[in-house]
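Missing here: one protein chain of the complex. Every other protein chain is in place.
Per-chain numbering from 1; labels A and B assigned in written order.
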Amino acid sequence: MKAILQIALGIIAAIGGFVDIGDLVFNTQAGATFGYDLVWAVPIGVVGIGIYAEMCGRVAAVTKRPVFDVIRMRMGLSIGLVVLVASLFVNLLTVAAEIGGVAIVLQLFFDAPFTLFALLGALALVAIIWFTPFEGIERLFGYVGLTLFVFVAVALHEGPDWHEFGRGLVPDAKSSSLYWYFVIGLISAALMPYEVYFYSSGAVEEGWTPSDLLVNRLNAVIGYGIGGLLSLGLMVASAQLFEPAGIEPDHLGTVALLGQLSYGETGLVLGLLGMLFAIGGAAVDACFAGAYSVAQFAGWEWGKYRRPSGAPRFTLAWLVFFALGLTILMTGIDPVELTEYSVVLSVVALPLTYFPILLIARDRTYMGEHVNGPIARVLGWLYFVVILVVAAAAIPLLLATNGGGG
Amino acid sequence: MEDRFELVYRLLDDQVVDVDGRRCGRVDDVELIGAPGGPLELGALLTGRGAYAPRVPRRLRRLARRLFGDDVRGATVHRIPWSQVEDVGVTVRLFGRAEDLGLARDDRELQRPFERMPGG
Partner (left out) sequence: MTTTVVKLSDLLGLHVEDEDGRALGRVHDVRVRRITVAEPARPPRYQIDSVLVGPRGLRVRLGWGRSREPDEVAPDALLAWDDVVAIEPDRLVVRRALKNSRRDRS
């Protein structure tokens, strides 16, 4: 019974932790610009991250190897270095964007300069990481992140146009570059690489074994599946409330308005709280992902479970990552714009980290009986193709739409 | 350990772990040693960033040496004699402790300052 409770709590944390600033930005802007037309892109991203995370989790549980261990081992040093540098670069952009998001939300609660909140936010995150055990961190951010369901409630409360929703389940091949840019963005925001680096390293931190494979699968299917509902909720609510009024949610504050429009003050506060914790949690995950990548690639001791003195270089790595993220923010770049770049560039780097995992997950020498089954095999390869197509189209579309400016 | 195995597939780039289970580097290169007139035998593992440059495509080697340093034994590269290796499996397990083999020195040096901090 206790085990079931533990599993459920973990999945609940995964649901609350699904959304980050990339999902917030792209889903609301997609809804505001195209109404229900892009609904079909959300499940594609959600299934994608489910497949990818399940494979990474399975590999970590069976072989005790997190993603960058696999990458170094499979691709060797030279190619591994290229993958590492590319990953660190996009990870860093993501960390900066997430810290920026935290600062923006704090500004909506209290009145103070952006840079002060960026600094305070980063320091608060560092303190939480420092003094809280690994599981506690995930639970904290994940549970409060669940208040984002207020947006799902808004979507349902406002009565979705189910006819339009249905039409939005089918892609429109003749659409504009902006439409396809959002498709890229939506899929990419769901498939952010830092999520799997963090997830697989977490699996090793928590000492997963093959007996945890069921939990892994449940996380992937239920955790991300229901988490995907949050993204849909954001898009539909935006479609209902922003699109008719021609409002462009360029600012996170506008997103929080969705809660207020239906549920007044309570809705606003719940929305903001959810955003704060979801984005804050993502900042932690992305920052750790960077530190995990470097430490695992180089062979250093790593892990929150080792305590700072037990893994000094790893600890320095994530501290430096936060500092670098802050530095990027101090250049005055708009966090929402930074988010769009981090999301779109992340998908370009994605094939490099997806492919080695796919190769290992199908390799019986390493996986034994837990090698990819028929579903994982088909979907694994299918998504590799999807990811390649998305990665190839990302930069051209980014340029063609002038960074999503239309 | 297996009767036969491939060095790149099974040994190279693997995580090295000492007898206490502490991670202390990766197998960044392997030394094959041949006694005069004799066959080449698996002689030692090399670990450290100074071993990166020879692994990189020839044209990029100078850049790699600038970034990661030269092969300076005891400083940027450490040699683990094959006799120190207990097992090659998911990780390369050593008989001894990282300290005694001169590995993971940076982690040990940084340990004390972190230990002095609250929560460290």
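Keep this in mind: contacts are C-beta pairs under 8 Å (C-beta built on N, C-alpha and C of every residue); 3 or more make two chains touch, one makes a residue touch a chain.
Because the structure is a prediction, the values reported are computed rather than measured.
Novice: Considering the whole complex, which of A:I222, A:V320, A:L359 or A:I395 touches the chain not shown?
Specialist: A:L359
Novice: Could you pull out which residues of subunit B are in touch with the chain that's been left out?
Specialist: Contacting residues on subunit B, toward the hidden partner: 1-9, 12, 29-37, 39-43, 46, 51, 54-55, 57, 82-83, 85-87, 95.
The rule is simple: only the chains that are shown with their structure count from here on.
Novice: Report, in whole Å, the distance between the mean C-alpha point of subunit A and the mean C-alpha point of subunit B.
Specialist: Comparing mean C-alpha positions, subunit B is 34 Å from subunit A.
Novice: Can you tell me which positions in subunit B touch subunit A when the two form their complex?
Specialist: Residues 8, 12-16, 22-26, 28, 47, 49, 52, 55-57, 60, 90, 104, 106-107, 110-115, 117, 119-120.
Novice: Using the touch rule from the top, collect the residues of subunit A that touch subunit B in their complex.
Specialist: Listed in rising order, the residues are 63-65, 69, 72-73, 76-78, 80-81, 130-131, 298-302, 307-313, 315-316.
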